[in-house]
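A protein chain is absent from this complex, but the other protein chains hold their places.
Here is chain A:
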Amino acid sequence: MGYFLFRRTISFVLTLLAVSVVVFAVMNILPGDPALSILGLDATEDALAALREELGLNEPVLSRYLAWIAGAVQGDFGISQSFRVPVSELIAERLPLTVSLAISGMVVTVILAVALGVAAAANHGKAGDWGIMFLSQLGIAVPAFWLSILLVLLFAVKLRWLPPGGFPGWSEPAAAVRSLILPTVALALVQSAVLARVTRSSALEVMRLDYIRTARAMGFSRRRVLWRHVLPNALIPIVTIVGLQFAALVTGTIVIENVFYLPGLGRLIFQSIANRDLPTVQALVMLFAAIVVTANFIVDLLYLAIDPRLKARS
């Protein structure tokens, strides 16, 4: 157990390091002059030289990388070229929105998917099962941005229940939450369609096992058998997929924030790429990767919490 944690922590740190190398390499070493890509093809030679100096491009690659890492560890990602403020400030302003969106998206996904998946498994082969499977097939086939537009048309334009986009800021909590409902649903629907299928097949597999028959033989109600015996045992594949989906959700916020005009990290990365704002893009890519790696690390810890057999093996 302790050894497992130790190994996982080491590999967590190493993965983050590897990610930082790749991110840095892609942005700095690959052919192409950052100064040129920032200023454009018709920049003067003097301007380019000045910018290279400002960006520290004349120093050796290794020391630039080390300087970047040293800064990043302390939360210093340099100055944004387009916004002219520290990148860390830009991130700090937008992070809460994106994190709220991703977490609420994940929570809705899990609740919806587990409820539907377990209901489908409990009604295996009956109408309810077919209905849920059909809906989830539909959900998987539909692209998130298209679904977002549909949701906006229906709930914002036609019914006028919810705002079509934009974000009033956290100073107005009720309005802020309202403006996050549609984006959350748009994010969650597609993901929960996938997860509901995983939940269903995992639950069906567990339901065939001997210890479920034991639980039934003990006179427990179907509901109790389902939620207390089947579901906990069916969680391992569910958690695996949730880990992967969290990554998809975090990157999904890029699309969703742009559709709904939400000032989060996703929108920031979009703008930074358009503005060729190298330090900001680099920091954001690193941040997104770190979130994904961290999610996988947490999933590994969850396995341990769920299945005592893994503790014995590790």
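Here is the rule we use: contacts are C-beta pairs under 8 Å (C-beta built on N, C-alpha and C of every residue); 3 or more make two chains touch, one makes a residue touch a chain; residues count from 1.
Everything that follows uses one rule, which is that contacts and distances are computed from a predicted model.
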From the options "ABC transporter ATP-binding protein", "Pyruvate dehydrogenase E1 component beta subunit", "DNA ligase-associated DEXH box helicase" or "Tryptophan synthase alpha chain", the chain left out of the display has the UniProt protein name "ABC transporter ATP-binding protein"
Which of these touches the unseen chain: A:L153, A:L209 or A:L301?
A:L209
Write down which of A:T98, A:N233 or A:N258 is the residue touching the left-out chain.
A:N233
Which chain A residues would touch the chain omitted from the figure, given the whole complex?
209-211, 213-222, 224, 228-229, 232-233, 306-309, 312
